Every structure is written in C-alpha cells, then in structure tokens.
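Apart from one protein chain that is not included, each protein chain of the complex appears where it belongs.
Labels run A, B and C following the written order; every chain starts at residue 1.
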C-alpha cells in the first residue's frame, strides 16, 4: 500500500480522506490541520493519525500528499511537498492568481520534481468520460460547439464570496478546464455577460451569480458556458457536444431510476443535490489515479499547465465583464 | 368527394362525424339517430342533414355508412347497409356474441357484398404502427413475447357495466385484436386471472375491473395483457415486443414535450386523458382508410374475421375466469 | 366561411394553402403567383382559383390575404392589401430591412387599417406554448435565463444565401422573437460570436453558419441562442427557461414514442426532419388565429412592432459580429 498524508480537515478534506481510507491501494497515515479538533475527528474516522506538516514532510515513508488546505495555501503547500520529494494531489485551484502561478512556473515544471496532480473532478466523471471517449473516437466528426450547464443548487454563504476569487475563478474554472480538455485546441477569445440575480448582496460584495460565457477556439469552434449560483432543484450538470456528424449529450444523473406516474404527469427521481453526490465516483477515481501516478503507472491527467490555462480563462472572463468587450488570449 | 352517412349521434358518433367533416375526401351527408335532438345538433355542427335510416339506404348517392349506433344494433345495421349496397365502417365491436357473428358469417363473407371495415383504432395508431413496421421488417428477429398495458383512466359509469359485455368483450377486445395482429399466428390457449379492486359494485354487477390475461400462440410465443379500469393518471397505453434479436416498446405519448425541473425531481407532461385524445390520429386515419376502401384502393384492414377472432378470445378469457383453468381454442 | 386569397405558390405558400384548404372556417378562393404553372398546380390541389393580384384586391368578398410571396415583396404586398381593406397574414419576415420598416411605420400603425398578422411559428407551437403558459403562471418564479437551441437539419442551397439576409435576419429571427416574447422585457444589449464551420462557401458568400448570441435584458436576465445550419440528425429545437424557483424545458418532439432496445443501448424515434414537420401544428394554429383576427375575435399576436424588434436584434447581432463588440440597443 502507498502511504500518504493529507493537509486539511475541512469539507473537501473529509471527502478525500474518507475515499483514501476506502481505497485498498492507499494507506492514509496522517491528517494535518492547524485546527486540532477537526484533524483529530477526521483522523479517527479514517484510521489515520494526526501530525504536524513538518513531520509529514520528514516521514520518509510518505510518498504522496493530498492537499485540501485553504485555497490560499495550495500553492505554498504544494511546493513544500514537492521539494520534500512527495507526489502531490492538490484540490483545485492550485492558485487563484495567474501571476503567482507564473512566478512558480519554472520550479513547478522542473522534471526532477515528483509529479503534481491538480484535481479537476469533471475529468474523472464516468458520464463525461463516456462523452470524451466517443468524441475522441470521432463519433460525431469534428467538434463545432460545446454547451456546458453548471448551476449550483444554492448560493454559497456570503462570507465565502470575498475569498472565493469570484464566480469565474471559483466555479466556472471547472468549465474552463472542461472546455479546454474537450475542445482540444487553443481558446483564443472569451466574452461574458454576467448579472447578479440570485442575491443582491453578492453584487454588493463585487461578484456576480449568473453568467453566460462564450469561448472561441482557434478553428472557430465555439463554447457556451452557463453558470448560476442557485437552481432550487439540485445540481444541474449537463453537457452537449455538437459535431459535423451528430451530437452527444450528458444529462443529469438521477438518484434512482424510479418514475412516478401521477395525475400531473410522470416524474423522475431528483438529481444529486450537490458536488459531493454528483461527482462521488469522480472523487474516488481521481484518488485512484493519484495512486497510479505515485506508482509511475500514469502521468497526472491535469497539473500545472492546465491550472494556469484555466485561471487565464477565468481572468479573461472577468476582464470581459469589467471592460464590456471580448478579450483575446495571447 | 365520397358521399357518406352516419348512424348514431352519441359520443363515438360525434367523434367520427367531426372527423368526416374535416376529411377533404368525404362528404358527410346524413346523420341518423332516433334521438332527433342529438341528430340535429350533430348535423348542424358537421354540415350534414338529418335523415331516417330508410332514406339513407335509399339514397343512391350514399356510398358508405359509418355505424356508431348502440352496440346491440351494430350487426343488424351493418347487414342492412351492406344489403343496400353501401360500404360499411362499423365501430367495434361488430357484435358482442360469437354465436350471432357465426350465424351471420355466410352472408357477411359473401364476396358480392360491399366491403365491411370494423374499426379497431390500435391498427391505425402511428406509434403502434411504427412498432408493427419494425417488427415486420425483422428488426428484433422472431417475436417471442408481447406485453400490452391497457389501463383506462377511470371506471365507466355503473349503468354501462351490464350492457358492456364485460371487461373482456368491451375493453380487452382491443388487446385481443392487437395481439392477433402483431403475433401473426394463431392463438391456441388463453388464461386469465381477474379481480375487482377498483369498485366493489362492479363485482356486484358480475364483472371484474382488473385482469391479467396470458395468451399462448402456436409457436409457443406468449402474450400478457394487463387491464385496469382506473389509473388516476390518464390513459396508460403501452406495448412491448421482445424478439430473438432485441425489443421494441411503445411508450405513453405525452401531451407536450415540456419538462419541469423541481426540487422533487424532473416531471414531464401528463398523458392524454382518454381514448379520444390518445387515438385522435388513429380515428382520423381509420376514416381515411374507409375512403380508400370505398374507392377500391385498399381492402378493409380489419373486418368480419378479425371481429370473430377477437370475440372468441374474449369468450375464452371469460370462460377461463369462470372455470379457473386455461382454455384451449379450437 | 371567410373568403381569403394567397400570394405565392412556393414552398411556404403550398404549406399555408393546404392548411387553409383544410380549415373549416376559411375559404381559400384565389392563388396569386407570377409563375402561372405553380399557381395553377397549387390552386388545383386546394380547390382554389388562380387570379391576378389586382383582381384579388378588387374582389370585395376577399377579407384576408396570406402573403407568402418572395421575401423582398412582403412589405409592398402587405401595404397593397391593407390599403385595399384586406386583413393580412404575412409570412415572416415583414422585411429584412429595419430602415424599410421604419419608413412604413406610420402607415402600418394607422389604427384605421385592417389588422396585420406577421406569422412567427414558435408563438403558435403547443410545446413552446405550454412552457410560456407555465412561465406566465409563475411556475418557476422570476425568469433569469433562457437558452434556445435552433439548429437546422441541413444548410440551405448556396444560391439562397445571398438573398437570405444572412443567418441572423433569416434564421435567428425566430429566436429573437421568441426571446422577446418569453423574456417579457426590453433587451438592452446583444453580443454574438459566429463562425463558418459547416460549409466554407457560406463564408465566401459573406455569411456564417454557426453562432452563439447572448442577449441581456433590462433586469439583467440573460438569453443564449445557439444556431447551426446543419445537424445531420434532424431539426434540433429545444428551449430552457431558468427561474428563481425552478426550470422548464421543451425537448425535441419525437416522431413516435417507439423505443428500440438494442445491444448498443435504447434508442428513440428520430426528430421531425425540418420545420414543416416540427411546426405543422403551429402552422395550422397560426392560420386559425388569422381567422379569429379577421372575425375580430382576437388581435394579431404578432405584427409590425414585433417584426421591427426582431429585425433590430438581428441587425445588432450582425453589427456585433462585424465590430467584435457587444451592441447596445437604444
């Protein structure tokens, strides 16, 4: 078994630690979190111990570290682990700042360092994966358009907004990476229209909650991303790819296949409420991919360069909003 | 245009007369009904006149007659029209009695008579027709099983029950004809389990409201028919055919393609409430088929022999219920 | 019955004339088309006569005229009919030029003229109508986003492109009217990204075949319109409305409810191939609405002002493409 440690015992930390505890290839040895109580509770639930970050870095048996600390520590924690010779699984985003990423670029791209996996859950989802596979096989010919619906069930708490990086860096970033992956060619121009319709206090905090972002790829292929911070009916996650010979769709995944026939029409089971439920399989798969990466069986599916590309698209979308014009990418 | 007349100004009569008025090939000249007021009202709505049955039979311009009189007059009315040289479109059933049909068989099968169409609406439904076409093309290989769900939205009025002929002759008869058509081979054995679950007063009147009837065809292919007199959610009309190389299903047809996403799950538009809505296209098509029959372009898709076969299956199912055993057909 | 005439015996003319012939409220008396053979053929099929335009204008019994002449005659033909005291049903668009429309505005808005119906088929579609009704009833609260997919099965012939007015005026115009109708508030800004991906010769003719257009309404509500000139799988017509309390979708309407179960998965019946099939019910309903308008029972659901608004949105989208920036509407 592969001995690993984890930074962070918050919501994402708990999710990853429980998956690690169930993965027969991984031995989750240590939980690190400055909030001692949270660390202890999670360690107990997952059969791990509690340790200080330094101790983890010094433990020669630890081969990899899952970083689920607060977003503003991701990059520094990642660098510390890599320098200590540990492979890294970093929860997205690696950083909210393109400048910070660029400053670290030379070091992070040093081939002598252990591998860095930045986890974008959509890349590991079996439903999206089935679409990606069909697309790659040429099932719909050349890709011409991509439509992404990514709507959250309910707005985050207001105190999260100021440190979120804004809608594009925090939320749409998944869609930017998804678009980059599936379109398979450079995105050259970005335009966005955004509004604050869900909660006026989000606007007071300088953010938006509803956005339509359009991307143009080099070939002229186009992508539309729809974001909303609130649906009222669960986590709306859909994807459509239109090509020269047909189209592919990923529909919402229902909780069960149950259908009720009632006087007002047939009704299906609801969607998963939010990301832990909808992407449960993806979270397990990305951790298992990390095991492959540590063992040298696979290279990280997404790492530094994908992180930088996604943040640049987020920055371009934000700039488009503030300028009111499309933004060209270098 | 083809001049026709119609017997009966009740519910089915109104349905057929309105369709006839809209069919550009048909000129509905006369409505016949002993209830003068009903006849006048329907005649006015459809641009027809009111006439006595004798006058219609004597009108040399009338080429065909739609018979939608009361069920117990169907056979006598049919014979009178045919003898007068008029083609006949008779609403199902031609008769509720196999003995009566057998007594008339020699005359009705006389090739010198004008054509007789006994209208079984399922034969003209575009959804079921699409399944029949695929089946005939061999899309699922050899047919092995047929499942029919035929559930009414709400039980008929209790005063209809005694003159209905019972569930099998009144309601399941559609399914017997459908099974005979799609299985395409003789049905050799019938078994039914039936209950009275919807309304205990139906049992007091000697009838049942819920039944599962199983048919065995000569090749061993099997058919299950499910009937209920009440759903609470509309007219449940489904069909499944299983073959050696796949399966085909006809699902309920929804009123619109609207889907609502709500907290308790996605919900679709309801089904058509009952037969006039669900089989609206079939009723139009069967009348248009009658125009083809009168013009000699087509032979009646269903006539005497299909009527007799269906009533014999209904009788066998009834006998199976009373005897508690399967019934073999000669 | 209401006596009407029709200008134009082309594709749309044939569609409307056949519907008029079947509508029991309308008496299609005359077909007018400079191409005498086409006029005669259509007149024969629909039981109408052939007449010159002047004769139609002079016929005091003709109460309304269906205008399905070539697009560049629509406005002049409309004015001639209205001046002659005939109600007008004009196939969309009334004109491809906002300037032309504005020049005619004073006369067309004269309340003394007979009514003018400019037919936008989506307004009469039962599926979209069901969504509009639910939206108006408040089923999803306040509307926040609208997504329209309008993809043609196959690109039009190349010789049509130069006189089409371009993708936005010819094709997206349906979506502009749909958005204006459903959003129910002024649209204040338009942005579009467009490409030529289907056929490079369309680009040579100065047009595009793939576009994503984003609209911002006064409240901040947003609309995305996706257009493509070719799907390869039929006429893809979908609509999604997202509100503060849920969402509504209009899915494609399948030809039948047939489902095939095969080794590679379940498959449903295809979509209608193109607009005559998909909007067949809408075409019948808009003509029936015209009968209501002529009889004074209803006011035209769409007329001059909707036509002008839609063309202005199309012009703004075109300008956005050529300038590469969003365009604000006055």
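Some observations on this one:
In this text, a contact is a pair of C-beta atoms (placed from the backbone, for glycine too) under 8 Å apart; a residue touches a chain by one contact, two chains touch by 3 or more.
Please read all numbers here as calculations on a predicted model, not as lab measurements.
Every shown chain touched by the omitted chain in the complete complex is listed here: A, B, C. Among B:89, B:242, B:275 or B:290, the one in contact with the hidden chain is B:242.
Only one of C:231, C:249, C:302 or C:320 touches the chain withheld from this view, namely C:231. If you put the missing chain back, the residues of chain C touching it would be 231-234, 236, 252, 254, 261-271. Residues 142, 144-145, 147, 149, 151, 189, 191, 193, 195-198, 210-212, 214, 216, 219-222, 224, 226, 228, 230-233, 236, 242, 244-247, 324-326 are the ones on chain B that touch the missing chain. Listed here are the chain A residues that touch the chain not shown: 21-22, 24, 126-127, 130-131, 134, 139-140, 246-253, 255-263, 269.
Here is the rule we go by: only the chains that are shown with their structure count from here on.
Here C is the chain whose Cα centre lies closest to the centre of all protein Cα atoms. The chain pair sharing the most C-beta contacts is A-C. The distance from the centre of chain A to the centre of chain B, with each centre set as the mean of the Cα atoms, comes to 58 Å. Centroid to centroid, with C-alpha atoms defining each point, chain B and chain C lie 40 Å apart. Contacts with at least two other chains are made by residues 231-233, 236 of chain A.
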